[in-house]
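For this view, one protein chain was removed and the others were kept in their places.
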Amino acid sequence: MMTGREYVESLKKMTPRVFYKGKRLDRPYDHPAIAPHVKTAAVTYDLAHDPKHADVMTATSNLTGEKISRFTHLFWSVDDLVRKIAMLRLIGQETGTCFQRCVGLDGINALWSVTFEVDRAKGTGYHSRFRTFLKTLQREDLMSAGAMTDVKGDRSLPPWQQADPDLYVHIVGRKPGGVVIRGAKTHITGAVNSHEILVMPTLGLPPEGADYAVACAVPIDAPGLSVVFGRQSNDARKEEGSGVDCGTPFGVVGGESTLIFEDVFVPDARVFMAGEGDFAGLLVDRFAAWHRANYGGCKAGNADVLLGATALLAEVHGTVKNTVVKDKLTEMIHLVETNFAGAIGSSALATKLPAGNWLVDPLLANTVKQNVTRFVYQVARLAHDIGGGILSTLPSDADFESDEVGGLLKKYFAGKAGSSTDDKRKLIRYIEGMTSVSTLVEALHGAGSPQAQRIVMLRQARLEEKAKLARKVIGLGKGEK
Amino acid sequence: MMTGREYVESLKKMTPRVFYKGKRLDRPYDHPAIAPHVKTAAVTYDLAHDPKHADVMTATSNLTGEKISRFTHLFWSVDDLVRKIAMLRLIGQETGTCFQRCVGLDGINALWSVTFEVDRAKGTGYHSRFRTFLKTLQREDLMSAGAMTDVKGDRSLPPWQQADPDLYVHIVGRKPGGVVIRGAKTHITGAVNSHEILVMPTLGLPPEGADYAVACAVPIDAPGLSVVFGRQSNDARKEEGSGVDCGTPFGVVGGESTLIFEDVFVPDARVFMAGEGDFAGLLVDRFAAWHRANYGGCKAGNADVLLGATALLAEVHGTVKNTVVKDKLTEMIHLVETNFAGAIGSSALATKLPAGNWLVDPLLANTVKQNVTRFVYQVARLAHDIGGGILSTLPSDADFESDEVGGLLKKYFAGKAGSSTDDKRKLIRYIEGMTSVSTLVEALHGAGSPQAQRIVMLRQARLEEKAKLARKVIGLGKGEK
Amino acid sequence: MMTGREYVESLKKMTPRVFYKGKRLDRPYDHPAIAPHVKTAAVTYDLAHDPKHADVMTATSNLTGEKISRFTHLFWSVDDLVRKIAMLRLIGQETGTCFQRCVGLDGINALWSVTFEVDRAKGTGYHSRFRTFLKTLQREDLMSAGAMTDVKGDRSLPPWQQADPDLYVHIVGRKPGGVVIRGAKTHITGAVNSHEILVMPTLGLPPEGADYAVACAVPIDAPGLSVVFGRQSNDARKEEGSGVDCGTPFGVVGGESTLIFEDVFVPDARVFMAGEGDFAGLLVDRFAAWHRANYGGCKAGNADVLLGATALLAEVHGTVKNTVVKDKLTEMIHLVETNFAGAIGSSALATKLPAGNWLVDPLLANTVKQNVTRFVYQVARLAHDIGGGILSTLPSDADFESDEVGGLLKKYFAGKAGSSTDDKRKLIRYIEGMTSVSTLVEALHGAGSPQAQRIVMLRQARLEEKAKLARKVIGLGKGEK
Partner (left out) sequence: MMTGREYVESLKKMTPRVFYKGKRLDRPYDHPAIAPHVKTAAVTYDLAHDPKHADVMTATSNLTGEKISRFTHLFWSVDDLVRKIAMLRLIGQETGTCFQRCVGLDGINALWSVTFEVDRAKGTGYHSRFRTFLKTLQREDLMSAGAMTDVKGDRSLPPWQQADPDLYVHIVGRKPGGVVIRGAKTHITGAVNSHEILVMPTLGLPPEGADYAVACAVPIDAPGLSVVFGRQSNDARKEEGSGVDCGTPFGVVGGESTLIFEDVFVPDARVFMAGEGDFAGLLVDRFAAWHRANYGGCKAGNADVLLGATALLAEVHGTVKNTVVKDKLTEMIHLVETNFAGAIGSSALATKLPAGNWLVDPLLANTVKQNVTRFVYQVARLAHDIGGGILSTLPSDADFESDEVGGLLKKYFAGKAGSSTDDKRKLIRYIEGMTSVSTLVEALHGAGSPQAQRIVMLRQARLEEKAKLARKVIGLGKGEK
């Protein structure tokens, strides 16, 4: 397994075509907008070497028998799923932000299971290809990003009826030895600092959309692939230098990019679905189930840091012993632990798939994500409530360092006797970042928008079974009609 | 293990002193207000004989090696705790209401663990007494009710400062071979149709309150014990006969009683705490943790029936395919499964206690109960919304059976073509019952009021640990002070 | 204007055909299920004679120049509308329950304005007929009930496509001098103790549904009209006698009935719409706008009593000074006053209709009702939270009066020193009644279900206007396309 430092070095051997603010970046990993995300992902490598966390951070590969990072491990049991959630919470606590790697992890599990089932149904050979790919991923300890969401254009139309057929990634050519794909995937967490991109379809597809049913692995520096790094809340502050206003060294959210595939050639060994549209929905559902449960882990870890920061800020304000403030902190705890409990619950009720790995309970996993879409806003409001108006109006680093007004600002932004104004400012900037639009929207739409979860929940809950229970308990059908 | 019928027969051998509506009941178990609760508890006995549910409903006693009802089983593993939740959901689905038995189950687990720890700390001999008592309970397959909540008088005062010292159950005499207790326990679910009452203290106690630290087992027909069966929503309808207005055969909520102990003598073999006030709070917390998690199981089972009934009523109304109606059903599902997921999650993260049985994660268990206190009201609103105004204005059975207007009512209360008006009325009455004050308040205050959960959550969440995480991630303490 | 006593006497001269629990009632107004509602309506008459409330309770008729009850008054100004809300809150405070009369009040205003507009459009003569009818109503100070909601059968079908054409009230015959109507109206508040029923259509109607577009006035004892009084939560307790368990003398909700019209002949002078389906929707919308605003008045008045009761119960429990309890009371206040503010706001922005009376702002009025549908459940939860589990388990009157256990119950249900156990029980029973299914469902579905309000809100908000504002502010359309 690589260390964080080795991971960063390994990235620097790659030559992705990365754009940000209109410029192609020569050294993307050092750019102040991107470096914090690299640093965050590096923590996932370093923690895997910490003996204290070995049970949580590492596992033994059943493909190779070797000790591997849990981020390249298949879920072979309930225990693996529970440990995954524990791992996500742990790293969430250590970084206070998104560490990007769960998309790839769920992606490999989804591909493992669905390639198996496609082969079984259609006699194709995707599963062994994927097994080979996965072994390499495990051995080389590579970071993979899952790329599912297409740019979608007009959402009232299916992919093949869009004005521009490229608005969903699709196969535009089949050559000897591989396929050629075109299109764009967007909101791709961690893509810029991953080694591999796992391309997956974003919806179930009927025969007329077969070319859109494509899953494959593409190196981040594949010819024809452009990476446009998106803007984030307050991103421009990072370019101001290394002051408090930049936030923590780990940034916020997952460094989302848009990936543009301009006729990228993917060799057969890296193609895991190429036209089996009847299995595309299954792939999406599998991936989504695992991924939606995660939000009860990582967001709880992040919220632990946010809660700590909010409590510390209340202490600086002199309000932390106030009964109403404590009640608000309790409410934050309640919301966070509700999600964590759900993530564990959906893991504990996992079932075994035909390919041997285990799937979380999809109904419960979807409730977790649905709750996250609500709770982050409530948690943000409570943090803002306790944190105060200063979250909106704090002057800049440069003002605090200014000869002319710096002294005055330090005088006037003092908190409780003995507290540090610098620390107060850091707490404020951290809370600001973790409740920004980038963070809220990521929690809302990541792993699927709220409505996506509701569709699954209604389907999974099987109302017809509940109607049967009601008929029996209530004694329907007895008596006149 | 007894069958349901044997359970009912066993009750009839007892002679409790039961009052309801001003009368002492000679045959309490046949009274129309009480019989539905007996019938519900009987289901817990019958299901234990159903081979299909054997894994969930039964277990092997580690005290006797015999097959026993899970309701008298100690929790020896995570698996036992997960199965408990599954059992609660199952019976909740089969009865559509409270089946009363989880209080006793959690009570025996709490007493098992705390008597062990008291003995270890103080050299007392409570644990072996309790083991003997529990063996009998298992062998004879008895139903026990947990009696924790005192009547409390003025809640701003501790027990020993109340105007009347009896407002919390306490030891008023210590005789050779036993103790004498006085006071009243209230809201006691299932008490009237239990064989045994497990008396437990309701709060932690300092030395001056030592006499209030009493835990013991009292047969329901012990001399000096009076049982006053409380009123429930629409209870008087049950005495009108067996029509639709009575609701299902299983009634609503758990048949709560007030138990008045007028100097009841309890022999030593049945006394499990008698003055160890420093362990009373532990007993309450243990019991509460297990018990609060339950609400994610039984209430989910009940809600399954309610959801089924609501969907069926929507079908009768011709609205079930409406997108907005489906969205409301989805919301009900979401709330219910959030709770269920939490109950499983708190079970999956259980830890082993010194006495060998396993305790659910208290923080997560408290979030479950807290959510229930909110969700039942939201679920009720959604069921009412879909069910319509008729939930409030439906005419009586007798009107529907009347020669003069019965025909007209059947004509005018017709639903979708082909549906039964009788079934429609039954659905309405079931929804009415399951969203009544009795049901809502039970869900709110059962296993402790909302504030009780918040106190535990704040304590369990250890904000100081979160503050440490924040300090580290945010880099506090670096820079000027 | 009649006094309360005169009102009751005037009722007794009528001979409606009333059914309840399978029996035709000879003296319906004295029946324990109905008498509380009569008593409540009588308060609306008595308060009109109280000089202290003259400004609010009475007005000067612009038809006759006489002083009349505001309940028969047309809304001639913003001031009239604001005073109406004040009147509703006042009587809500004096009775603690629904006093039934606002449906008729809004009905006469709706008919006044719509008959005017129908006549103007079609040259019919409804308005002068209605004016004559209204003069009588004002002079004789009669109580009118509005009857809008049909039984509806299969709600996915329009009236004329139902399996039974009678599931919406319709004209089945046109005779010289009048029309014959058939069908049933349900959930009709105050009907049994009104003098007149104002029949109104429940939805807009295309030409094929013209016969369903019927508005008219029918005396409660008209031949062919049957009144079936619906069941309410805990209605059977009222027949137990006059104890605490019966609740207050005023009962809960509005004494809703189902009215069955078996070919009732309505003379022309009392017919105000007979086929003008293109105006039926307007009539519904007008009525609904006024009526939905009301809920910010009457429910606030009721909630004032509920708040008072809850605070008193907290005092008895010794918890009223607890910061968290005060916060919960504050939340109840907040919800209640939000609604009241909205009702006043929708009145203050009223506009003048062609017929001269004033219409509340429909968008704002609909928000009021929508909020009520949510807030009653939240208010109930808070009252239950503060009130405690005893709301679900309190023993009966008869037990408290029993020789055997009455003394014990009084001992054990004592509250704070000096408080009365009888008063405690009364508080509990009042809270129980005001949060029962009858009360909650009435608040939810009265004046239209939540979805009805949402449809109006979306239509009234004119998103296209908001889009224009956005285009301008954001500068759309400038730049490439």
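A few comments on the model shown:
Per-chain numbering from 1; labels A, B and C assigned in written order.
In this section, a contact is a pair of C-beta atoms (placed from the backbone, for glycine too) under 8 Å apart; a residue touches a chain by one contact, two chains touch by 3 or more.
Keep in mind that this is a model prediction, so the values were computed, not measured.
Considering the entire complex, the omitted chain makes contact with A, B, C. Contact with the chain not shown here comes from a single listed residue; of C:A54, C:L157, C:V180 or C:L349, that residue is C:L349.
Checked against the full complex, the candidates C:S233, C:T367, C:S402 or C:T435 give a single residue touching the omitted chain, namely C:T367.
Summary of contacts with the chain left out: across A:T44, A:Q232 or A:T248, the touching residue is A:Q232.
Contact residues of chain A toward the unshown chain are 19-24, 149, 151-157, 163-164, 166-167, 183-184, 186-187, 226, 228-234, 236-237, 239-240, 245, 253, 256-258, 260, 262, 317-319, 321, 324, 373-374, 377-378, 380-381, 384-385, 387-399, 401-402, 404-405, 408-409, 411-417, 432, 435-438, 440-442, 444-446, 449-451. One chain is missing from the display, and on chain B it is touched by residues 323-324, 327. Interface residues of chain C with the unshown chain, by the touch rule above, are 82, 93-96, 248-250, 304-309, 311-312, 326-327, 329-330, 333-334, 337-338, 340-349, 361, 363-364, 367-368, 370-371, 420-423, 426-427, 430, 454, 457-458, 461, 463, 465-477, 479-481.
To be clear about the criterion, only the chains that are shown with their structure count from here on.
Annotation: 37 Å between the Cα-based centres of chain B and chain C. For the pair chain A and chain C, the distance between mean C-alpha positions equals 51 Å. Within chain A, the positions touching two or more other chains are listed as 327.
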